[in-house]
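Below is one structure. I have some questions about it.
Shown here: the complex without one of its protein chains, the others still in place.
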Amino acid sequence: MVQTKKDPVLAVLSLSGGNDGLNCVIPRNNGFYRDFRPTLGVPEDQIIPINDEIGFHPTMGPLKKFWDEGKLAIFVGIGYPTPSYSHFRSMDIWHTCEPEVIGTEGWLGRATKQLDPNSENVLTAVNFGRGLPRALVMDGVPVASVGNLETYGLLTGIEGENQRNDALDVFGRMYSPAIGTGAVMDYIHQTGTDALKGADILSTAPDNYTSSVEYSPTAIGQYMKNIAQTHLAGFGTRVLYTTSPYNGFDSHANQAQANAGLLTDVSNTVDTFMTDLREHDASDNVTLLLFSEFGRRVTDNGSGTDHGAAGVAFAVGEHVKGGVYGTYPSLAPADQEDGGNLKFNLDFRSVYSTILEDWFQLDAEPIVGGNFERAKFLA
Amino acid sequence: MAEQDIALMAHLLRRAGFGASRDEIEAKASQGYDSVVQELLNPESQEAVEEDLLIRYNPSYYEAAAIENNVQQWVWRMINSPRQLQEKVALFWHMIFCAGHSKIDSGQEMGLMVDIFRQDGMGKFDDLLLKLSTNPGMMYYLDNTESHKANLNENYGRELLELFSLGVGMDEAFNYSEDDVKVCARAFTGWNIAPPYPPFPHGRSPWEFRFDPADHDFSEKTFLGETGNWNGDDIIRIVCEQPATARFLARHLYNYFVADEPQIPAWRLTPPRDQKAIEAMEKAYYDSDHSIKKMLEVLFTSDFFKDDSVRYQKVKNPTEMVVSLIRMTGEFQGYQPGLFEVSQEPKYMGMDLMNPPTVEGWHTGREWIDSGTLVERINFASDMLGNTELEGVRSLVNRMMGLGAKLTPEQFVNGCLDLTGPVQVTPDTMGQLIAHASQEGDLSHGNASEQSEFTRRTGEMFQMIAATAEFQFE
Partner (left out) sequence: MATHFFGLTSRTYKYSHAVGRAEFAGTGFRNPTDMAIAADGTVYICNRSYENRPDGVHITVITMDEDYVTEFGAYGEADGEFMWPTSVVLDSKGNVYLADEWLNRITKFTSDGEFVSKWGTAGSGDGELKGPAGLAIDSDDNIFVVDAGNHRVQKFSLDGKYISKFGSEGSADGEFNNPWGIALDGEGHIYIADWRNDRIQKFTADGKWEASIGSSGSGVGQLNRPNGLAVDSDGDIYVADWMNNRVQVFAPDGRYITEFRGQAELSKWGRDKLASNPDMIRQRSLAYANDPGYEQGLAHPCAVKIDSQGRIVIIDHTRNRLQVYVKEAEPALV
């Protein structure tokens, strides 16, 4: 169990599209890596060494800082049995912890339900981006989904501050509890009132935020900034979630160039985010998780890589015990899974279980649907 | 033209289609209700989508692989197809015969499945079920591809009975036994898919149904009391003869086209909201040899459908919300870029088209709405309706000006409600809207500055109307 000064908070950055683990945390001395990555192999002298075996992609210097501080957990060989190569299905599996059947509830929806059983705070979980990822879906758990924190709210199309405030007043009155309009109408009125309340609270976050750091202007940078702003505003939010631009990591072609840009963005943004929280003395109770729905094929296709299985994930935070968790999968042809894939040895549900048990102090088993040995990366 | 004719026609076009512009509502109202019902029921009497032009300007729609491309194409058809009921019926079946991209992982298969609903959705129910049961996407989604003579998988057998035809039960009794489920599954063994091409290097091939006699259980079976060497098509025939199937279809049609019923799992124990309406549609089913079109004809021409009490009694599903606003404002007619973003809006409101959460589909009615989706619904609706630069909205503003040289706040609010629906609101809501309008007094449009003020206030009132609780219904 981890002791934090304030209630523990989880931030999640989902890397959509299938991040190529092999070119992110690189088995730098492995001859097979050179054999199978004739086009995309990163020259050894450019790799940033982590230990004797592995190293970071050259663009990931900012993340290496946290490794040096002992605050970065690297999960290698992470995945689940019988991998799906579909973005949708595999992401659903990571979201619902249901590799066998189609699940409807998300693991963080369930966790939010435990953290705030009576939905007392409409902002216990907040998503940044359009539409709710399945990870946060759970009947009766309200989750705000914020496309842009700076402009979030109702009737955002009305120009002029006074006009909009007037309109919102009318809205508030129209949605105030009515008598005798029926159960469905009552419910909608209550929901509208809740939505207005949530939006009112959230809209104060950017106003009260100042910082010396500057986030990158990319979607990843801006959403992580929104996460920091919401956290710093002290609304009692426990789960903060965002997703990188849809399928951006789906590097079938021209991977060398595209991924260098993405990894630069992710590494810089993590650095900016942690610096921002530290500057506000607000990093102690935050763990940041980064994951992707799958890794990619061992062999490059002459220009990129295609959908694969086991990949890499990361956790960063003041209470994270730096280290490599899981075993780097063998690249030897005989050890590759059907399809030319790395075989997983660390179930993602072990990482979730650790977060749920050691961080949120919840019973992980009903949330992830089983007992998974914890990867004890939090202290 | 009588106001009630317009209101009734607007009701019909919202339910039997995805709404319409005010001009179209009025034109159809003059044409006459019964004539419009016949047009809707006989899509072949209406112009078809010009497939060659559609593909010329959107070449990726042909054998479209990506799911987004299939969703976008479907939304385009909902907006543009002159055969509105066909698209509305396709959505009806998609919400019952649920299969999703998250498992199927082929946008093309989802597109082909929906095309079955489009082409055969108003025909004989037996034919539709056979098309469904030989649809490769569905066979895979419900694991019939994993069901073998020697190793039975009951999934399709069960869902065919529970979710696609009989329903669990009615009048408090059960409609089938566990043995019937197993027999049903046995009858569909060997209904499988020929090996398709992988996605690389040139894209997946469309999946093809293939019957494998060697994997089919040819032994004698007793299903719902009838014994024989049944194959899947026999099962479908027997299923379609059951009173439970007529009941199941009638309740689904009522729930989708007339008024929200309780959620489906409650149907065994909860009687229909309008028993007489259900019986009338059941009768149409028997009298017409299982024609969905005939059931719909009874529905749309009946008093229970036209009745004032069922208007605005259904929570709009997200697709209806998005498409009806586009049609009302006249956007995305024909071929132009920009539809992708709009076609994703239903997803943001909780309805990821072609990817329902499970085989049981979406929870409908009030369950469409939570604090997150309500914000999306309200903002999309008010951004569309309040945008006075859009041609369709502009024409509504002009109509408002046509109401008189000077409008009182009451006249103004009533006019705006009429043109955006007509929307029916509670006295409370009406009071709030009028109070809001009264703050800025009467409206006139005699000179340019008054006109611009009139336009601004009308756009704003449209936004307020789009934000009402009442606007969440259709």
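Note that the chains take the letters A and B in the order they are written out, and that residue 1 is the start of every chain.
FYI, contacts are C-beta pairs under 8 Å (C-beta built on N, C-alpha and C of every residue); 3 or more make two chains touch, one makes a residue touch a chain.
Everything numeric in this text was worked out from a predicted model, so none of it was measured.
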| field | Displayed partners of the chain not shown (whole complex) | value | A, B
| Which listed residue, B:5, B:24 or B:63, touches the chain dropped from view? | B:63
| Among A:14, A:191 or A:305, the residue in touch with the chain that has been omitted | A:305
| Looking at B:199, B:404 or B:431, which makes contact with the chain not pictured? | B:199
| What is the set of subunit B residues that contact the non-displayed chain in the whole complex? | 52-53, 55-60, 62-64, 66, 68-69, 72, 194-203, 205, 336-340
| query | Which positions on subunit A touch the chain that was left off? | reply | 252-254, 258, 297-306, 338-340
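Methods note: only the chains that are shown with their structure count from here on.
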| query | Rounded to the nearest whole Å, what is the centre-to-centre distance of subunit A and subunit B, using the mean of the C-alpha atoms as each centre? | reply | 34
| message | Can you tell me which positions in subunit B touch subunit A when the two form their complex? | response | 67, 100-103, 105, 200, 260, 315, 344, 347-348, 350, 352, 355, 357-359, 365-366, 369-372, 374-376, 378-379, 382-383, 386-387, 426, 428-429, 432-433, 435-436, 439, 460, 463-464, 467-469, 472
| request: State the interface residues of subunit A toward subunit B in the complex, per the touch definition above. | output: 84, 86, 88-89, 92, 102, 104, 122, 130-132, 142-145, 153-158, 163, 166-167, 170-171, 173-175, 178, 181, 183-185, 187-189, 191-192, 194-195, 198-199, 306
